[in-house]
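Excluded from the complex is one protein chain; the other protein chains are retained at their positions.
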């Protein structure tokens, strides 16, 4: 293992904040009761879950009873999309989504498609942003759900969800049973989130992107949204998500949500400063790079950069050997042959798509981390480019 | 809060073993990477998950790649039952189950029923045990799944799953696509479990009944069982359960499984000694009690006792006020008006069903706990009986 | 289902539990749905409830409603007592989840039957 280890993959997951780890450890020791139990041990655990629910609600300006705890962002996305579609009382069977959703949203939409639902996937053009006109055109009288992420996990672009929300509300005022779901897993803790302003009916969160542990997430479901439970057979979460609650995970999530709210501006400023410095230095020191996604409408902590002539994974492993952790595409699609569908959706050529790396900064990164990373990166890119046939014509003697 | 607190509700959930809590805390601090990430942080987390998988597999004598981690027993039951039914390639739509399943199994079966599946619920007679002849009669050529729990959560009775397993294998040898699922949430850590001997195709586990934290469970799915994933959109758990893994929970589960295996005989002997002493003293000191469920074929740690003339919840709260935690019915059905369907399935009268309490012992309980509990119980039963009109004829002047 | 401290106190220390050999009025009501039962014995003298006792079988809210009811009515005239509503009783015990309101209804019915 290298001496120095630098974690620049905060969009894949974040280290657990020691304050959060403490809250969790305390909960493991003190609140081991089953929140469904009537006795004191149970009620103590129930109270801890309720406190956490208030904190998570506050993070997105929701009411506590609009928060459904799940096992993570993936489950929340499954519950939101299937829950609305299976719970729909109208005969309509059409969904509108984008072409750059996280695999979990993509996966549920594809599953519904094979059950006979129609799915329209909107383009995002070269900047990686959906156009509101496209949403207006795509929504039909038989559309039940629009599901478009708040911020993308690979390129960080922020989608015009408030505008989409306003449009969906218009349609609903006109009598259509249409709902808006947005996956805010990457946005939470990295921008101000307010479900009233966003105007969504459902919103997905995941704790482990907020310096809390993996295995817990939440779905905000606006009061009145009809949602068919997916995990059934228990009265937990007001009958919308059966199963004994992950009490320590939920307590940790609550603590992390509280800190994320309190330290939001500090964190975003910190991350953005590092990210911007990183991009400036890379631009200066490495030729033939392409920075993917809109420059402005994006999350503060993320840089997605393509290095021409080389492929991302070889570069990733070279960085990893020097202790630097980054990613290609989403962690979930790693290990597939296809270049990232998100980068491809930008309309770039295959080489750019395959040559992209995601650097995502977090609260514990430092200026020195950036310097060291750029230094290592410059050398690794050079080494791999020296190996690449792409820049050199083939001369057959 | 009372000075002395005695936890006798180990079937609802167990306190986390300090060794398990330590393993979990270490994992939170050290293995925060996303197991799907290619870099070192990710691979370290992946290795931790794999180690835990081996331990959980060993607990039931399965192969590691037959273990699917879930968010708990409820999700594992949902995945098993829906997964097999939705994954079935034959036109058949019939399920055989028992009338004393946990609400999660009951709930999924009911959900499938409203989707058009046929469900046969087998009686358990006065001892709370399914008869193998009934299973033989109930299975039809179009039966896809038999789902019967290994041990019941309210009365602790152990079902004849090996015999059922042998029968299911016979039918499969004869060409029927029939599978056997068993919910072993209560059995794990309390009896020897071996999927080969049990002869089941799917088996459910939940960590928090094994002195590990809530929010993690597992489904054993025998190699070759066709299972349609329910939480979709990610390649985790070999495409059978999408979503970033609950790494600390899984690590804790692995540690708890290891300890449960090592200390099984100690623990069962300890629990059985306390339970037997408890039942003996209650029988001696309190008149008009009925002990529910078979006396022999049951888990070692659990006593389900009905106190005639009084109702369980009032008694529960009286005990709770003195620091003793027990339960009525399953934790999950608490808060409903109906007396426990499990106790009712024994064919007892309403008064016995409503008067039942579950005392479930665990590794940290002591002899003194039993003495104190019986002392408090004797008084509380007397107090409540003094209040009960049931034993006294109504004399209208 | 978390009960208030007052509620639990009534459960652990029921007030006025029992029957009255010298009762001038006795009534027992059973809830047909859940089987909960409440028996009320009163000594009414000069139109005033001088002593009240109850017996109850059923869920905690039923037990507590009996206890609180006897406290409420002791010393009241029968006319006053007849005006007691389910809502008054619910207020006195600090509220109940709505699916338990029928426990209060049972107590009021028993009272009215005893006063009839």
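Structural remarks
Each chain carries a letter (A, B and C) given by its place in the written order, and its residues are counted from 1.
Keep this in mind: a contact is a pair of C-beta atoms (placed from the backbone, for glycine too) under 8 Å apart; a residue touches a chain by one contact, two chains touch by 3 or more.
Since the model is a prediction, treat every value here as computed from it, not as a measurement.
The chain that is not drawn here is touched, among residues B:6, B:38, B:242 or B:259, by B:38. Contact with the chain that does not appear here is found for just one residue of A:120, A:204, A:304 or A:318, A:318. Against the chain not shown here, chain A presents residues 309-311, 313-314, 317-318, 321, 334-335, 337, 350, 354, 383-384, 386-390, 392, 394-397.
The definition used in the following text is that only the chains that are shown with their structure count from here on.
Between chain A and chain C the centroid-to-centroid distance comes to 56 Å (mean Cα coordinates, whole Å).
Chain B has its Cα centroid 34 Å from the Cα centroid of chain A. Spacing of chain B relative to chain C, judged by their CA centroids, is 39 angstrom. Within chain C, contacts with two or more other chains are made by residues 1.
Each of the following residues of chain B touches two or more other chains: 313, 317, 334-335.
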